[in-house]
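Quick one: this structure, given as structure tokens, is what I'll be asking you about.
And then chain A:
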Amino acid sequence: MKSPARFEAVVQGQGNPPGDFAVFKAALLREWRLQVRRRGDLLNPLVFFALVVVLFPLGISPTQEILAPVAPGVLWVAALLATLMSLDALFRPDLLDGSLEQTLVSGYPVAPLALAKVGVHWLLSGLPLVFLSPFLGVMLYLPWQAQGVLMLSLLLGSLALSLIGSIGAALTAGVGKSGVLMTLLVLPLYIPILIFGTGAMQAAIVGNPPGAHLALLGALVLLALSLSPWAIAAGLKIAVSGE
Partner candidate 1 sequence: MWKWLTTLYHRLGSPKWFYQITGRWLPWFAISALVLLSVGLVWGLVYAPMDYQQGNSFRIIYLHVPSAILAQSIYVMMAIAGVVLLVWKMKMADVVAQSMAPIGAGMTFMALATGAIWGVPTWGTWWMWDARLTSMLILFFLYLGLIALREALKPQEVAAKACALLAIVGVINIPIIKYSVDWWYTLHQPATFTLTQKPAMPASMWLPLLIMVLGFYALLGWSVLLRARAEVLLRERKSGWVRETLEKK
Partner candidate 2 sequence: MSFDNLSDFLAMGGHGLYVWSSFALGLLILIGNVLLPWLKLKATRNQLQREYRRQANQNTPASASDT
């Protein structure tokens, strides 16, 4: 292992560390490659989402009078559980193979690096959920005027769900089988998102403007976006100190 000549100079402090933003972009690229290659992990929540929605007509009744009123709730609860399921294994592999501790010792702020991971995860699992939802809405006789609101509310809501759920994923990264624990930690925190998301759809169904609900949902997204990266970073540090 002979080092090239330029390494001698390196020790004298001639390294050229890139800025935080350059590393953030590199992290985005890396996460994208990484998560795209885990196809099963991306597909499973979508299939879960569709299956749960399909179970309701079979379990309750296939008639429009019964399904249409519960459609917003069913779609939202199914989306919420699917998101929760997909987040469970967000950080655990990184903890187990050592890439998480390498992130912590990289010298770059952990919060944006964690945000890169969560953001890419949302792009690959939350966004497809949004685009799948209208098809399932049709199956539940969701009125046409509510379809757009369904997608819009899920677009905002899934972002908040991902950000808040990732805090739970970080805290339970060191726990072997954390499915139920993570559900218990995160579901109470999901309730406001569920309330405003379904509220927007119900407003649209009865013909009211859903703007207020969506604005509140947007406010929740902004709040989650500004606070949860720090909580996730703190959670990851705690998880690593337990290894």
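Keep this in mind: a residue touches a chain if its C-beta (ideal position, glycine included) is under 8 Å from a C-beta of that chain, and two chains touch if they have at least 3 such contacts; residues count from 1.
As a selection rule, all candidates are chains of the complex that A comes from, given by their letters.
In this text, all values refer to a predicted model and were calculated from it rather than measured experimentally.
Visitor: Using the definition of touch given at the top, pick which of 1 or 2 touches chain A in this complex.
Guide: Candidate 1 is the one in contact with chain A.
Visitor: Would you pull the chain A residues touching candidate 1 in the complex into a rising list?
Guide: Checking each residue of chain A against candidate 1 gives 167, 171-172, 174-175, 178, 181, 184-185, 187-189, 191-192, 195-196, 199, 220, 223, 227, 231, 234-235, 238-239, 241-242.
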